[in-house]
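What follows is a set of notes on a single structure, which appears directly below.
Only one protein chain is missing from this complex, and each of the others stays in its spot.
Chain IDs A and B follow the sequence of writing; residue 1 opens each chain.
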Amino acid sequence: MSRPRRDPRAERASRQVASAAGEAARPRYDRTARRGAGRPRRDPRAEHERRRLAGGSRPRYDLGQVAPPEGVPSTEARPRPAAETASKILVLEAPAFLVAAVPDAAGGRLSAHDRQVLGAARALAGREGGVAVLTLGPCEGCGGAGADRLIQIEGQAEVYDPAGRAARIAAALAALAPRHVLFPESLDGGDLARRVAVRMGAPLFGNAEVVAAGGLIRPARGRRVEQRAAPGLLATVAPDAVADYAGPPREARPLAVEADGMAGRDTRPAPILAATRVPADPATVPLALAEFVTAAGNGLHDLDTFRQLVAALRATPGASRVLCDAGLMPRHAQVGASGTVLAATCYFALGISGAPQHLQGVAGCEHVVAVNTDLHAAMIERAGLAIVQDAQAVMPALLRLLAQEAGGRGGVS
Amino acid sequence: MRIAVLLSAGRHPVSGTPVLPRLEAQAVRLAAGLGEAVGLHAGPDAAAVADALGQGLGRIEHLHLAEGADPVPALAARLGTLAPDLVLAGRRGQGGPESGMVPYALAEALNLPLIPDVVAGSAGEGTLRLDQSLGRGALRRLVVRGPVVVTVHPDAPAPLAYAYGRARRGTVEAVTPAPAAASVPEIAVEERPYRRRPKLVKGAPAGGSAAERLKAATGESGAVASGRVLVEPDPEDAAREILAYLRQIGVLAPPAAPGDR
Partner (left out) sequence: MTSLMPLTTVFPGLVWLMAALALVQGLRRAALWRVGAAAPVAWLDGLAKLPRRYLVDVHHVVARNAYASRMHAVVAGGLLAASILTALAILPPIAGFRPYWLVVALAFGVTAIGSLLVGARRYPEKQKRLSAGRFQILPFLLVAYAVGGTATALLLALGVGGVFAPLALALAAAGGLGLAFEVRHGPMRHAAAGALHLVAHPRPGRFEGRPDTALQPLDLDAPRLGSEMPADFTWNRLLSYDACVSCGRCEIACPAFAAGQPLNPKKLIQDLVAGLSPAEPAYAGNPYPGGRAGEGERGPLARLIGPDARIHPDTLWSCTTCRACVEECPMMIEHVDAVVSLRRHETLERGALPEKAVGPVTELRQAGEPGGRPLAARTDFAAGLDLPLMAGRERAAVLLWLGEGAYDLRYGRTLRALVRLLREAGVDFAVLGPEERDTGDLARRLGDEATFQALARENVATLRKYRFERIVTADPHALHALRNEYPAFGGRFAVIHHTAFLLELIRGGKLNPGRLPDLAVTYHDPCYLARYNGETEAPRAVLDAIGVARSEMARSGRRAMCCGGGGGAPVSDVPGERRIPDLRMAQAAETGAGIVAVACPSCTAMLEGVPDRRAEIRDVAELLLQAVEAGR
């Protein structure tokens, strides 16, 4: 594709400013007007002005290198809504072959990893093939994630019976006869894939980081080498390795499969006598496993309020080294290189300036919220949402707001 | 209780030194807390797994196999003889194809149930109580009737420290395996040095400048790139902003709408 040819003369003419009558005949041009095509011109002054922080009599600027040229809030970081209703649904009437994807679909919803598996399946299916999603129980949003067919297998998703589940999936796959089957390499998905592989007597290509029709690639020997193979029947897809499906939504047409579900059922007595789910208690879960950590630093002195806040947010309490050294917080709550290195989704830092050793501990956190009085604190720089304010004042406000919400709910019910 | 721990010849991820994979060392620790354990390794060389002797095992049986041979038939035969009450394994043994299939194939061959991703266990009367990780500290507490094959999750207690003296006292016994054919056809793979690929970053800009894409690729993006600073806001406003942000990223449950109950 070639670019349209530019016509500089015409462009210039279009920018000519209509001169007031009686003025000299010198033509004047408006050079500030944006051109129709090409990169927008930078305006350093305006960029600088955008960095100006609200409040304060003296102008203050956030000169951090990471600030975007425009104050885009982090909303774009959200996964796309499952169904983009605006665009047309793509229908594939007679796929040349099927690529099956077996998502975890915990709670009837696709996880981010599941979407990636569907994206990988879509990549394998190409234009000709169709993607069929196999789930136990209902699952929403498959069409938007790239599924052409949706096969719901009967069975209680609630009961923990991995062997039985694998047997039903294997039977359905046998009936469906897809060209490839992809699972997520997650706790459940990886387990299921291996059970299905053993049951079907087929080899499994595990933990693929690249999925393409040309071949699958997985790391091996402690990531010293990678192995490449042509796509086989069964494979699992590593997390955060393959992109989601980005095209228009697909049909996800329900499909019934005549599977002899009972054929492979075990006749042995059920080995699992009881299974109870114990949800993680944020108050006691080890810091390294916690999903949401709220931590206190030197900027706090009222730790009782802090503890109330942690409980109200259902977060796991953490602390900076200074507080742990002072014995105000237990040693196992210490975040940082010499304490615990977190793998949390969100880190909420109250009154923590962010010493290098501390920041090492939160390097793996996806989101950071910081409240600190010092605008130039490293933690403010690191945070996705930074509040330059006394954490001691923000805590009661948070507690009040949370109580209000809870109270409002209580009032209606 | 008699326990067999499957050991594989791992390599240190950085130095490449032969080592016992961490997960299997964790399995050894679980086993040490449950009963009398023996290590089982099928492969050409037992040097790497000898580490397990210093980490809580007293005895290792080494089934000598040729390089690249399928360990499952040999292990299945030996486990059939030993008939342990519990077989512990890592999620994915190293040294072979590293597909994580061995415990599953063994469970199938021995006709035993398999419980994956266990972090803790204790023995009851003829039963086993196992804590299975569901990630992020959530558990599923299972009561199972043995014998059973169990794989260990990385969240299990850290391995015991290596004690040179204990390793010195432990023994590695060579056991001749019964000859057997491979059970599952292997995938033909082509190998080359690992190439690190950029981790997929949620919300990475599709367009944007090269610098922005680079930041997204190196992991310096996401929250950082969209950093938002509020200077000296009213505490109430700040609180609202924080709660909205926490809800947006999904770590805080949304306020129950009126009429929810």
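Criterion: a residue touches a chain if its C-beta (ideal position, glycine included) is under 8 Å from a C-beta of that chain, and two chains touch if they have at least 3 such contacts.
Predicted model, so just to flag it, every value in this text is computed and none were measured.
> Which candidate, B:15, B:81 or B:176, sits in contact with the chain we can't see?
Of the candidates B:15, B:81 or B:176, B:15 is in touch with the missing chain.
> Using the touch definition up top, pick the residue from A:298, A:345 or A:373 that touches the left-out chain.
Candidates A:298, A:345 or A:373; residue touching the omitted chain: A:298.
> One chain is left out of this view; which of B:59, B:166 or B:197 touches it in the full complex?
Hidden-chain contact among the options goes to B:166.
> In the whole complex, what residues of chain A lie against the chain that is missing from view?
Residues in contact with the chain left out: 298, 321-322, 325, 327, 331, 338, 355-357.
> Can you name the residues of chain B that touch the chain not displayed here?
Counting only chain B, the missing chain is touched by 12, 14-15, 17, 19, 54-56, 158-166.
By our rule, only the chains that are shown with their structure count from here on.
> Taking the mean of the CA coordinates per chain, how far is chain A from chain B in Å?
Between these chains, centre-to-centre, one finds 23 Å.
> Within their complex, state which residues of chain B touch chain A.
Within the complex, chain B touches chain A at residues 10-13, 16, 91-92, 94-95, 97-101, 104-105, 107-108, 111, 113-117, 127, 131, 133-145, 148, 153, 155, 184-197, 199-203, 212, 215, 220, 222-233, 235-236, 238-243, 245-246, 248-253, 255-261.
> Help me check something: in the complex, which residues belonging to chain A touch chain B?
It is residues 53-56, 60, 62, 64, 66-68, 71-79, 112, 116, 160, 162-163, 187, 190-191, 194-195, 197-199, 201-206, 209-210, 219-229, 232, 240-243, 268-269, 271-281, 285-286, 289-292, 313-315, 345-346, 348, 366-369, 371, 375, 380-389, 393-394, 396-398, 400-402, 405-406, 408-409, 411-413 of chain A that touch chain B.
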